[in-house]
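Complex shown without one protein chain; remaining protein chains in place.
Moving on, here comes subunit A:
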Amino acid sequence: MENKIITRIEHWAKVAPDRVVYDYLGRENTYGELKQYSDALAAKIKSMNLAKDAPVIVYGGQTFEMVATFMGLIKSGHAYIPVDAHSPNERLAIIKKIAEPAVCIAVDELPDLGWDIPVISQKELHEIFTSEITTEPVTIEEAVVGDQNYYILFTSGTTGVPKGVQISYNNLMSFLDWCQGDLGLDFENPIEFVSQPPYSFDISVMYLYSSLLSGGKIDVLPPETTANFKELFKALKSYDIQAWMSTPSFVEICLLSPEFNEETSPELKNIYLCGEELTHKTAARLKERFPNSRIFDIYGPTEATVAVTGLEITDEALNQYDRLPIGWPKPDTPVVIVDEDNNVLPAGEDGELVIMGPSLSKGYINNPEKTAAAFIEIDGKPAYKTGDLAQIDPETGILIYKGRIDFQVKLHGFRIELEDVDHHLDRVSLVEQAITVPRYGADHKVQQLIAYIVPKDQDFASKAELTKAIKAELSEIMMPYMMPNRFVYVESLPLTANGKLDRKTLISEVNSND
C-alpha cells in the first residue's frame, strides 16, 4: 500500500513545480516548494531516529510552513498534532504530557516550557526547509499508511483534560473518498479552496486535502483578517474561490455583505457547512445568493473523521423542512440509534446516535478510560457513541438531529464541555464556586456562555475590575473560545435535590426571558 496523498503531491511537484499551492494574502508558495520543504524536513526527522509511530506536535497558525511540516512528518512516518498558536501554555503542556510526542516543531515561536523533548525552533525549521539534504532521504514506503495514525486532534474533555482523537490514514481516505463521491468534488481538476478554519479544527482537513489531491490552491483567510470585517471582504475579493468549507457562523458574517453572491464569486460552485447546526434561515439566504452552486450541510464528530452525514440544500429541501435534518450517512458508514443501555432502537424513536464504519477513530491517545466509555461494539463491530440525540425518519431514513444528551455545547462551531469551563473557573484564585450555562438565541443555537460565580472575599472596586482579574487568570489556562461572555456574581448557586449544582434550572432561568 502506498500513501496516495504523498504520491499525488509528488506528481504535482513533477509536472507543475511552479504551480501555486498556497496563497496567504498574496504570499504565494508552489508545489515545487512544498516538495522541497517536506522532503528536507522528512530527511531531518529520519536522521533523528525517533521511536516508530511516535507523534509530533506542530505549533503554529495557518501558514504554508504548517502544511509543509505536516507533509514532512507524514513522509517520515509520523503523525502530526496541530496545536494552534493562540493556545495557552497550560494547554500546550498538557497535550505534550498526554500525547508523549517525540519532537515539538515550532512553526510559530514556541513558549519556553522547559521542554524535555527535542524542539525544532522556528529558525532551525527555516534552515532545514531551505538547505540541501545532506542526510539519507526518505522513500515513499516510509510514509504513514493503513491503520497508522495520520493526525491527532485534541478536543475539550469534561475535567480540564483534553482528549486526543487519533485519525489514521485509512480513516482519512474514507472521508476523502466521500468528498469525491456524494459531496461532488472533482479531484481530476484543480480546486481552489478557501482556508478559514484553523488546522487545529478538523473541518480544515477537507480544504487542505481536496486542494492537494486535485493539484489546486489554498486561499488563506487568517484569524486576524476575519476578525476585521473590512479586511475580510478585501481579502475575499482578492481570491477566485471555487470551493468553500466553514462553520455556518462564518458564512453568516460573509452574508452581511450584499456583495457576497454568485455575480462577484462566479467560480464558487461547491459550498460545505459543518461544525454546528445550520439554521433554515442561513441555508435559505445562502441558496438565494448562490442559486447555481451545490450547497451541503455536513455533520460528524472529530472521532469519525470530519463528517459522516450530509444533506444537499436544494429548494426542495428548504420547502420540505423547517428545521433541517443532518441528512444521510456516507455509503460506507452504518449509523444506529441506541437507548441508555446501548440497545438498538427502531426508526422513529429518539436516542443516542452511534456511528460505525471505516472512518471511526481507534480512540483517544493514551486514555483507555475515556476510549472505553465512548468507543463500544454493536453486533461485534466498532462503534462510537456521539452524545448527540437523534432520530431516523421511518419513511425516508433521513437523520434528524435533536440536541445533546450531555452538557456539551457548540459555540460558533467550537465544541465546548460546560463542565470543562466550570473546572477552569474553579481553579481561579478569586472563585469560590462557579457554573457555566449557555444562553440560546433564535433557532436553538448557543449565543453566549454565562458564568455564574460565587466570588471569594475580595476588595475590587467594581464588578468590572473583578471580571478583568478573573479573565486574566483564565486566559492562562483555557482556550480563548471557551471564555464566558458574561460573568454574573451571586451569593449562592442553586442545588438539586441531591445537593449537586443545578445547571438545568439555571439554563431554563437564563433562557426564559426570550
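Rule of thumb we're sticking to: contacts are C-beta pairs under 8 Å (C-beta built on N, C-alpha and C of every residue); 3 or more make two chains touch, one makes a residue touch a chain; residues count from 1.
The working rule: contacts and distances are computed from a predicted model.
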item	value
Name under which UniProt lists the unshown chain, selected from "ABC transporter ATP-binding protein", "D-alanyl carrier protein", "Dimethyl sulfoxide reductase subunit A" or "Peptide/nickel transport system permease protein"	"D-alanyl carrier protein"
Options A:158, A:249 or A:433, residue touching the unrepresented chain	A:249
Residue among A:259, A:315 or A:426 that touches the chain left out of view	A:259
Contact partner of the left-out chain, one of A:158, A:261, A:448 or A:505	A:448
Missing-chain contacts mapped onto subunit A	226-230, 233-234, 249, 252-253, 256-257, 259, 412, 439, 441, 447-448, 450, 464, 467, 471, 483, 485-486, 510
